[in-house]
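Excerpt of the complex: some chains, original placement.
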Amino acid sequence: MSVSPFDHPWLSALLGDDEIARHFRPEAELSAMMIVETTLARVQSDLGIISADAGRAIAATLANFRPNPAELSAGTARDGVVVPEWVDQIRHIVGPLHAHDVHFGATSQDIIDTALILRLKPSVAALEARLAELDSRLSQLAHKIGAQPLQAYTRMQPAMQITWADKIGAWRGPFLRHLDRLRELKPRLLVVQFGGPAGTLDKFGDRGSALVAAFAEALELGAPDAAWHSARDSITELAGWLSLVTGSLGKIGQDVALLAQMGDVTMAGGGKSSAMPHKNNPVAAEVLVALARFNATQLSGMHHALVHEQERSGAAWTLEWMLLPQMVVATGAALARATSLLEPGSLSIRTTTQGRSDS
Amino acid sequence: MSVSPFDHPWLSALLGDDEIARHFRPEAELSAMMIVETTLARVQSDLGIISADAGRAIAATLANFRPNPAELSAGTARDGVVVPEWVDQIRHIVGPLHAHDVHFGATSQDIIDTALILRLKPSVAALEARLAELDSRLSQLAHKIGAQPLQAYTRMQPAMQITWADKIGAWRGPFLRHLDRLRELKPRLLVVQFGGPAGTLDKFGDRGSALVAAFAEALELGAPDAAWHSARDSITELAGWLSLVTGSLGKIGQDVALLAQMGDVTMAGGGKSSAMPHKNNPVAAEVLVALARFNATQLSGMHHALVHEQERSGAAWTLEWMLLPQMVVATGAALARATSLLEPGSLSIRTTTQGRSDS
């Protein structure tokens, strides 16, 4: 289907991002869930929480496990989350001897949330690399055209003359801060979720924190001070960061569209119109604005989802699922579109020093 | 892919709605676009705006037209909208003699917007039917359990005793108003968009309004007073209506979840937990809350998209594409989930008149 543009055969070419979106494909999700459950069994076996036999049986089963998709779908409709049905299928294959050791002491949220973090980690790394690339692109552009004069506009009216270096500098500033922000938030975000039914590691007595530490280490994630099943601030902080990034890109897009309207820049290979083939539309610039406003919209819902009732809110948690993946992909798309937009040869600037007569 | 839950193999079973979502599949979109373009050619031929030969050639081509998907995707990335590339492909097949008559006097927005309205029409009809069904379900429920006593809660504290008839009446009230609102907005919404490049029907001289009238009649849609290419209020009004509906359903969901927590109702076939098989979770009730908050979130973006620059805003228009289809599907899903939730046999109420000791 294609209710969302990010899942749409041709709109995703405009608005989507395959490199990021692949982390949100069902197969990537199932694969991450399998890694989480396998790692849990291995670590529990290492710590003697389940037997070595159980650990081997679970690992062998999961290595080849292909869940029944129709049942996953029916289970999700019934349970509100895919895990109970998925675990049932695994337990059925593992067989009665070790079924009890599958998913031992865990709850659905441990699996879903940790599997999400496992996929956010490469997503965020890809975004970080693109931020660095964008910054380098802006630096090149400043090097190339920075000395050229440019009309400044304040309150939509011609102000004074600046240079392209000034403009590019104003665009670039936030991205260096965004990189700092990302470095700061990653240790909070990239941590396992593990707590069992009520987040209290109740099945593990005094071995709980050792288990979490080993589980985190095996997954190459951090170990949080406590389960965050009902404390979604770091997930929401990421959402805010995504929207800060797209907002800064939207500002570039808005500026480029306005510069194009004034004739200060021309888009090489801009979009054409079905009615007016002569046109050269600043499509990528407009897309940056649309993606900025999209994320600014979604972010509000992520903050509402902080009001997470008690030890697990079905409503608030489900709302995150509807918002966060699209925000990540939108951010990836915006970075990709911006980097293309700003590449030498894409934007041509008006090089005459004479501005419009009225400026 | 499945970045959105509405396009996801198992989350769509929880949050999606196939009957509504099919109107937003790419094939449905292409089919609607083809109907729009075919109808335009036929009506223009009838009015002598293009020749009868051209009309026949275009109709014949479109009847069998299968666009090249990779090129549609590349064209959308370039042009910001699929139409220019799609029209180019049609013109190429129609051949040089009549190519000029394809899409004559039209612009991308005429095709996309009218094709959207063609699909919103059955979507909205399905929602209307479900609203009527929900109302009837609530009426049955009131008939069955209305006389039973129920603890009222105000500000989350036990207030006085009411009856289930009171509760169901409070739930039902808004839906009758929503049906009125839908009847009022449909004539504004279900109209063709046709205006050409700048919305002025510039190619048609004094035949413009006759063309729009005939075009609308042929599509069984209304003819607006003027093109609404840059006036998106009726689309946004629909979005508001969708969110009013899901908001009223979210209130039911929140009430049911709270009633379930207090033990005033039990969910037959409620969701189970991977850790606590004895549980009987009010999954559908929580989903109603999540969908309500989802639409409340999206609606804000639709209102931002009213600030539509000049004769066509790429940014604001694109933003609509990212929001509206998901809102329609979310509303369909909420109505479907609510109707199941309220069916006799799904909800069991506590029939004893003794409440909790502190109420």
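We call the chains A and B, going by the order they appear; numbering starts again at 1 in every chain.
Assume a residue touches a chain if its C-beta (ideal position, glycine included) is under 8 Å from a C-beta of that chain, and two chains touch if they have at least 3 such contacts.
Bear in mind that the values here come from a model prediction, so they are computed numbers and not experimental data.
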Entire complex copy count, 2 subunits given: 4
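Just so we're on the same page, only the chains that are shown with their structure count from here on.
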Relative orientation of copies chain A and chain B, as a Cα rotation angle in degrees, nearest 5: 180
Chain B to chain A touching residues, read off their complex: 1-16, 21, 24-26, 69, 72-84, 87, 103, 106-108, 111, 196-197, 253-254, 257, 269, 271-276, 281-283, 286-287, 289-290, 293-294, 296-298, 300-301, 304-305, 313-316, 318-319, 321-323, 325-326, 329
